[in-house]
Structures are given as structure tokens and as C-alpha cells.
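All protein chains but one are shown in place.
And now, chain A:
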Amino acid sequence: MTTVLDTFPAPPPRSLEAPLSTQTVTELDALESESIFVFREVAAEFERPVILFSGGKDSIVMLHLARKAFAPAGVPFTLLHVDTGHNFPEVLAYRDDTVAQLGLRLEVAKVEDYLADGRLRERSDGTRNQLQTVPLLDAINNHRFDAVFGGGRRDEERARAKERIFSLRDEFGQWDPRNQRPELWSLYNGKHKPGEHVRVFPLSNWTELDVWNYIARENIPLPSIYYAHQRPVFERDGMLLAVGPYSQPRAGETVTERTVRYRTVGDMSCTGAVASTATTPADVVVEVAASEITERGATRADDRASEAAMEDRKREGYF
């Protein structure tokens, strides 16, 4: 019997007290490089990748990173937007301008098409986030997309904190969180059987603060609603909801004109604004760093439905 010392040679000695290495790569640079690496792996190993693009800040940063990954060539991916029909007009305009300026291809899967022909029915609370799953999965099947980039970040929510960077979905689009593939080092395994696809999350290790620091550093334009503006709002469940076609105050809820910004941008029917005076990315960085509530906690009614609302949606194939 040999001893383990013969077979596992000792690594070079290192000390906890050793001075920090003279790294020239900053934390944001490291995150950027990690994301770019992921985009290139997917471009090389998949046939029909698609980027989920909503015009929200995370998908905008994702597209910016994808452009960097392949410069000076264009982005070799289609974009897909699952449109609830309850969008902020500023965000839709941003989406369309971006697609036109960069000469990208955009597919839109519309929840309203499904409501119109009865394949989906409106929920009693009027929100549509949960209704996006079926149109998303149909679009993936119809276009035979085999890799689907999502802007989900692990710091957002406790089910997303469990997600791999390459995350397999079965032929029904389902996520099986109890049986995920091991994912070691930076060796991403994109193998999948026909009918299965892989969700890919290049921003997995970014925090909300990283995203805003990066937006500030890179001067990335965003839809105006991410910055402070005047808007008539009313308060419900501790959130500031805009008065609009999809959300009206109930009896006893008073409408006031407030200076607000959106911390996340989703379906207008379940996304709240936060009181804010931030007019630049640098202002937002200061606000986010001082915030005592998480971004989804502050702004998303759909995550409050139950203890495992996001996990349940994700298992069914949601983003």
C-alpha cells in the first residue's frame, strides 16, 4: 500500500499572511472576463443560442457583454422578448431602438396572443409574470433554441442562489434543482439531448451593485425609468405602484405625485417603484449600497406569493 503522500504531492506552501498579489485585474474586470468566457463557450458549442432581452438593466448589461465577447464582429445570437403586454413604454422603445441600431434580430413571444385565443387565461390578480412561461417554452421549441441566456443573478433571490451557470432543462423546460449537474472550475458542460436545452446565466456572480458600477464605468444607456422622475403613485403592500392601465388604486389608497425610480423593470402590474433622487448611475450606486431592502423585496409582488414562489416558477420553466 502506498501512502497518500506519494500520490498527492504537496502544493507549494502558501501563507495566510502573505501579501496580497499584485493583481492588475479589478473585481469588475474579473466579472466581465468570466461573463465573456461564458458567451464564447456557448457560441462555440451550441447551434442556436438566444438571449432573453427585456430592455431591463440586467439584459442590457448582458447584451453589452455579448457585444464585447465577439468584437469587432457582431453578436452571433438572436434576441427573444417575452412580452406580457404590460410593458413600460420607455422600455419597449429602448428595446426597439437597440435592435435597430445594432442590426440585431428580435423575436417577440406575446402573452396577449395566448390570451386572445384562449391558450392562457388572465389571472384573478391581473398580473402576468407567471403567464410568460408557456410562450417562452413554445418560442424555445418553435425556434429550436438550444441555449437560452438569461440575466438572472444568484444574489437576487434564494432559488436563483442555487442555480448553475449552465443549467439543463428537460424537454418540458423543467428545472430539477435536486439533481443538477456538477459544475467544476470553468469547465462548462453544454451537452444535452435533442429536445432539451440549457439555460445560461452569464451574470450569475454579479450583484446589483456590480451591475450598477459596471453601467457607470461603461456609460451604458438605460431606459429613463431607472432614474428619478415624477410619477403619480399609490402605496400597496409597502410598494409604490404607478397609476396606469394595469394598476389602479383601490378604495382607501391615495394617489400622490412622488419622485421615484424603478429598481427592477418587469411587468407593470406587479413591479413597484422606489422613492429616489438618483439621476445618474453613480447616484444609484450610492442608493443601492445604502439600501436596507433587496431589489426584488422592494419591488416585486410576484415573489411574495409564497415561500417558494420563484422556485415553483423556475421549476416550470420560467426565467
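To be clear about the criterion, a residue touches a chain if its C-beta (ideal position, glycine included) is under 8 Å from a C-beta of that chain, and two chains touch if they have at least 3 such contacts; residues count from 1.
In the analysis below, contacts and distances are computed from a predicted model.
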Item to check | Protein name (UniProt record) of the chain left out of view, among "Cytochrome c oxidase subunit 1", "sulfate adenylyltransferase", "Formate dehydrogenase, gamma subunit" or "Hydrogenase" | outcome: "sulfate adenylyltransferase"
Checklist outcome for this item: Sole touch to the unshown chain from A:D83, A:D210 or A:D267: residue A:D210
Checklist entry - Pick from A:A159, A:V200, A:V265 or A:V284: which residue touches the chain that isn't shown? => result A:A159
Checklist entry - Where the complex has a chain not shown, which of A:A30, A:A116 or A:A275 is the residue touching it? => result A:A30
Item to check | Touch residues of chain A, complete complex, unshown partner | outcome: 1-5, 7-30, 32-33, 36-37, 40-41, 43-44, 64, 67-74, 101-102, 154-155, 157-159, 161-162, 164, 168, 177-178, 180-187, 189, 191-193, 204-205, 207, 209-210, 213-214, 217, 221, 289-294, 297-298, 307-308, 311-312
